[in-house]
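The structure appears below as structure tokens.
Note that this complex is displayed minus one protein chain, with the remaining chains in position.
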Amino acid sequence: MLNIGLLGAGRIGITHARAVTALPDARITAVFDPVDAAAAAAQALTGARRASVEEIMADKDIAAVIVATPTDLHATQVEEAARAGKAIFCEKPIDLSSARAEACLAVVREHNARLMLGFNRRFDPSFARLKAEVEAGAVGKVELVQITSRDPAPPPVDYIKRSGGLFRDMMIHDFDMARFLLGEEVTEVFATGAALVDAAIGAAGDVDTATATLKTASGRIAVITNSRRATYGYDQRLEVHGEKGMIQAGNETATTLTRANASGFTSDPLLDFFMQRYAEAYRLELAAFCRLAAGEDIAVPTGEDGLAALRLADAAVKSLASGQSVRL
Amino acid sequence: MLNIGLLGAGRIGITHARAVTALPDARITAVFDPVDAAAAAAQALTGARRASVEEIMADKDIAAVIVATPTDLHATQVEEAARAGKAIFCEKPIDLSSARAEACLAVVREHNARLMLGFNRRFDPSFARLKAEVEAGAVGKVELVQITSRDPAPPPVDYIKRSGGLFRDMMIHDFDMARFLLGEEVTEVFATGAALVDAAIGAAGDVDTATATLKTASGRIAVITNSRRATYGYDQRLEVHGEKGMIQAGNETATTLTRANASGFTSDPLLDFFMQRYAEAYRLELAAFCRLAAGEDIAVPTGEDGLAALRLADAAVKSLASGQSVRL
Amino acid sequence: MLNIGLLGAGRIGITHARAVTALPDARITAVFDPVDAAAAAAQALTGARRASVEEIMADKDIAAVIVATPTDLHATQVEEAARAGKAIFCEKPIDLSSARAEACLAVVREHNARLMLGFNRRFDPSFARLKAEVEAGAVGKVELVQITSRDPAPPPVDYIKRSGGLFRDMMIHDFDMARFLLGEEVTEVFATGAALVDAAIGAAGDVDTATATLKTASGRIAVITNSRRATYGYDQRLEVHGEKGMIQAGNETATTLTRANASGFTSDPLLDFFMQRYAEAYRLELAAFCRLAAGEDIAVPTGEDGLAALRLADAAVKSLASGQSVRL
Partner (left out) sequence: MLNIGLLGAGRIGITHARAVTALPDARITAVFDPVDAAAAAAQALTGARRASVEEIMADKDIAAVIVATPTDLHATQVEEAARAGKAIFCEKPIDLSSARAEACLAVVREHNARLMLGFNRRFDPSFARLKAEVEAGAVGKVELVQITSRDPAPPPVDYIKRSGGLFRDMMIHDFDMARFLLGEEVTEVFATGAALVDAAIGAAGDVDTATATLKTASGRIAVITNSRRATYGYDQRLEVHGEKGMIQAGNETATTLTRANASGFTSDPLLDFFMQRYAEAYRLELAAFCRLAAGEDIAVPTGEDGLAALRLADAAVKSLASGQSVRL
């Protein structure tokens, strides 16, 4: 039985805790959250005791931790867990500063800690299958990756001020997916964008509609488009082109219904947002982490993946500001 | 150059004439229609002279006729054309009475006339391709055929009184398609229906919503559904199941557009009716007839096909009245 | 907390038990199954004790039972549970004999027992939504229902000999769905079929490819097609036509992927069979039962629904044998 300490019992922490409860060989035994109600909710769900971070780190029976606290605590807690010899699941990003993230990863490496980053989309059944088919040669050598990612509605401007902006809090998932699918490291980034959805986002120095073009050394290209607005639901599409053909992952809807009348044929809008759309991905992600923590040798998104995506986000921010492409 | 006489210059006659004008090796040289305006329209389109049926039959330069007159004239004109040694394209049905149609076909056979029946749907590119793939073994041995056929709106009750009713004027196309796809003769027919769209249709002794189940000697089944109403356009679908799999032909729309908003994803309603939906089929049908008339040995719907479909319609009418299945 | 006794811990019993474990307010506290391994599996899953049927019926703490034993035990166990004052979830059918089922329902009514029949498809999210939209008037007055239902592969002939055959073990789900969607009782049934998939099924007196046409007093029609073979997965489609339009429920696949190459565009085959396809329906079905058992007044498939579907199956068997339609 794998005993896990949960650091942070907000929405995403609870999602991970629920995923753990469905697994036969793992359980949450301790919960840290300074907010009483949050901790209590996680305790009710898991039967775990409430504990401080220090207590969790010191508990020899706890072999793994889930870091789902606010971003500015991630790096320190990852370091503490690494030093305590625990397997670590860390919500992305490790830190908004790539220098800080680098320093954290040095500690992780020093202690040979098993660290998995929370790039949940890699575990989506359709996306994972797409990756597997690409790996199996379905499209031959990859040439072009197209990613469309649109949130239903913009977050509050306050959130954006803390989050690092669109490239660091939203497109970072697409940067990871682009790296995952390109099969080569990105060497050049161009990004542009505008505040078309909410002028306050522009006033805060960020964009809400954006695109990035990534290129690898051998010339492979990824094109990402993002928007903070999609009236028709959470739009999440991948498309990979190669020498032999194309493979694409489409959107998901609540039902398979089509209605027909004089106005045409109408199917459902898309699932509303990431908690619905990636519900299965969250479950599979935690299952993978528990297998990793239990010592299995499986491929998961690493700290280095997290850092690489963050560097792409940094480059995109720089490109947006300069109007020029940025070499890595 | 194949010279053709056009008998009947109504909507369908004009459609056939226009198809001929697009062919390099055929032309309409004479037009018969008692209605001056109809004849004039056909003449303007084709440059043909106006003529009586007798003149057309007697004209040695005319090698083929298109019979697109009212149904009650078909059998007699087909016989006249057969006696005159002309190749004949006859709009379905040969006659509303299968006895009369049989007598007509006897004359056709006696004179070795080339007769093609106007089952236009066999020439639809998707349906023809479906048939070719079924023939090529795509689904293995055919087991079940499903046909959905719905008109956008009911015809005037007056038309229904003359047309022989739903089974003889509408489902007859589906009977032909079922025979075409089953690959075996039908031995048993069950049909039922109701007047749900227009009570006046019921009062006239007909139905506007109907289904028929056909069965062959070896047990293959075809299920047809018809309605005189489809608010979303002219619904025309085929589906063939066999031991190895399934193949289906879908509907057609004017554009490939999809619109998305909070109400969902909406594509076009279907093409409105047969003149739009089967425009290409009408062209290919006449091209096939001209090749047949020019002496080529190609497979076309025959007079016997027309008679067989009519007998299925008769059986369906009988089944509807009796509530029992009818053996052929 | 609702305490439930599980009668029968085979595949479907385990499925129901697992659904209960996910519910906060219900639990399986006793398991009956004469097979040790089956009982043990259910106990491991639920933590319940093993018990005899008599002990379960006598246990005052058990307010509800799930009857998932072999069909020939259903009626007796339902009666025992009704007499014991328990809420009852019974897998369909109550009995292969409608006379026996009627007698059972008389006992249920006598004791005012809450009985829910296991027509799981009514709880499928897409089908349930379709029903809700039809109820809300999306297609206006219903005119025609089309149901396609195909299993991936035929069951062993031994199963068919015990199951009552295609109409009673397979199409019965579609009969229930047709009644559910027609909104009127069926007054006339025509059915036909053949053994095209497996000659041994024919030798056993059953069919493996079949169709039924149902008609209501007002003339509404339902057409059902069934096959014991679908190489492309478990085919489950509904389509409801009405005066204002159409609504249809499509199939489900494991991923949203489309692959494109010179052979065309290829998407996944369908989910393999009912345990995958209706996984969510099974969960929602048991959740509904637990709400019913807890005293909520919600609409569920009743014993009368089970009997009505069985009578349609009986009529279909009779129609198949006679080649004639059967009035109810």
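Chains here go by letter, A, B and C, matching the order in which they are written, and residues are numbered from 1 within each.
The rule we apply is simple: a contact is a pair of C-beta atoms (placed from the backbone, for glycine too) under 8 Å apart; a residue touches a chain by one contact, two chains touch by 3 or more.
Please read all numbers here as calculations on a predicted model, not as lab measurements.
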item	value
Touch partners, limited to displayed chains, of the chain removed from view	A, B, C
Contact partner of the left-out chain, one of B:Thr76, B:Ser97, B:Ser126 or B:Ser218	B:Ser126
Residue, one of A:Asn3, A:Ser97, A:Ser163 or A:Thr192, that touches the chain absent here	A:Thr192
Full-complex contact with the absent chain, from B:Ile247, B:Leu284, B:Ala308 or B:Val326	B:Ile247
Contacting the left-out chain in the complete assembly, out of A:Thr213, A:Thr253 or A:Thr302	A:Thr213
Identified contact with the non-displayed chain, of B:Ile12, B:Ala204 or B:Ala260	B:Ala260
On chain B, residues whose C-beta touches the chain left out of the figure	125-126, 129-130, 133, 138, 244-252, 254-262
In chain A, positions touching the absent partner	141, 143-144, 146, 148, 150, 188, 190, 192-197, 209-211, 213, 215, 218-221, 223, 225, 227, 229-232, 235, 241, 243-246, 323-325, 327
Footprint left on chain C by the chain that the document does not show	231-232, 260-269
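Throughout what follows, only the chains that are shown with their structure count from here on.
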item	value
Relative orientation of copies chain A and chain C, as a Cα rotation angle in degrees, nearest 5	180
Homomeric contact chain B-chain C: same or different residue positions, threshold half	same
Centroid-based (C-alpha) most distant chain relative to chain B	A
Centrality ranking, top chain (CA atoms only)	C
Gap in Å, rounded to a whole number, between the CA centres of chain B and chain A	58
Cα-centroid distance, chain B relative to chain C, in whole angstrom	41
Numbers and ranges of chain B residues touching at least 2 other chains	231-232
